[in-house]
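All protein chains of the complex are present and in place, except for one that has been dropped.
Right, subunit A next:
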Amino acid sequence: MTAAQPIAPKALAIVNARLLDPASDYDGPGAVLIANGRIVEVIHGQATQRPEGVQIIDAEGRCLAPGLIDIRVKTGEPGNEPKETLKSASLSAAAGGVTTIVVQPDTDPAIDDPAMIDHIQRRGAALDLVHVRAAGAATQARDGERMAEIGLMHEAGALYFTDGDRVIRNTRTLQRVMSYAASFNALIACRPTEPWLSEGAVATSGELATRLGLSGAPAIAERIQLERDLALVEQTGARFLIDQISTEGALETLARARARGLEVAASASINHLCFNEIDIGDYRTFYRLDPPLRAESDRQALVEAVRDGLIDVITSAHCPEPAENKRRPFAEAQPGAVGLETLLPAALTLHHEYGVDLLDVLRPMTQGPAALLGLEAGELSQGAPADLVLFDAGAPVVIDAATLRSKSKNSPFDGRRLQGKVLLTVVSGRIVHDAR
């Protein structure tokens, strides 16, 4: 016998919970039994007896759901570690009930080859906190011109391909990327932002941006670019994700495309579901986001799109920026906000304030992204990986950016009162965060 035999995680039972499983549409009392990193049994209804010989956690009626999957997470690693490392991002994720993160390719250097995909996944696995996966760049160095090694990265485990916040301006390049990726059934994600209308913009065009003297891009810039992208999807047959949809006009375009049978997915950031352009009123750079915050009517349309299932994925759009990049005049500040730790309580405002069903709030953060990326996760079912989050949906919390685990503290939720507290995060059957 060798000295270091791996020890199987101890069997664990979470009982007396309110199970919330969007995959099976179950919202009711139940218990989950876990062993060897997987869910061994899901019991619906009140369990009459408690299993013996296992660690038992009494949920006391709190919500137990599949761990959240966040498909849009920026880290500073590699290249800009003072912003965020994979470790600080993973700790932040664990504290937020996020059990899988997908790292964006806009690192330095960009994640644009199979070795980089492998590197991120290995580093993430070594941390042994949450599942760390990566998206690959669609073009080399995200230059928007030369196609990246989509096939090799796909093979290495890249979950999808995107140039991140950079728009592939060259329509011919995007057409080739889509058409090439289709042969690997690889998913391409693009930000719908018409680059010329949006050039230099730091806000959404409108009365407020004009009054504040800020350069604005019209909301229609999103729809115009989306129309282009969807036309290419139709032509190439690519699998496509509309990354960070944020306007009512673009949602209408999406609904029309779906109605005529186009299979495209769409994601929205939690920030655009919670804030509107008025929030930038005091030039507060924590609200300097990309895409910029939109009108209240756009925000409401997004909330409705979550309610009726038009939005497949809600992301934290986690984008750490240190103080020196944020403590600047609004237009000069770096856009972006951290969000891994606040994702769940922020998303729960859709339930508390707008009456969106809890399963419909959780679906785009669990089953939705899992189905889109082909991940074996996002559901409470026998045999599924034991990635779980236990939370108190009604517990009041006041967000204090200073206490966030991310290395950067740029949270627009700083000081906000929200409802929803993550109590326990379980990854592969192991407790990685316990705030009970």
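Following the convention adopted for this analysis, contacts are C-beta pairs under 8 Å (C-beta built on N, C-alpha and C of every residue); 3 or more make two chains touch, one makes a residue touch a chain; residues count from 1.
Quick note on the criterion: contacts and distances are computed from a predicted model.
Of the names listed as "LamG-like jellyroll fold domain-containing protein", "L-arabinose transport system permease protein AraQ", "Succinate dehydrogenase flavoprotein subunit" or "Aspartate carbamoyltransferase", the one that matches the UniProt record for the absent chain is "Aspartate carbamoyltransferase". The residue from A:D128, A:E324, A:E353 or A:D434 that touches the chain not shown here is A:E324.
Only one of A:F184, A:Y283 or A:Y354 touches the absent chain when the whole complex is considered: A:Y283.
Residue A:E332 is the one among A:E332, A:E376 or A:D434 that touches the chain missing from this view. Residue A:G206 is the one among A:G37, A:P51, A:P78 or A:G206 that touches the chain not shown.
Even with one chain removed from view, subunit A keeps its contact list with that chain: residues 205-207, 210-214, 282-283, 324, 327-332.
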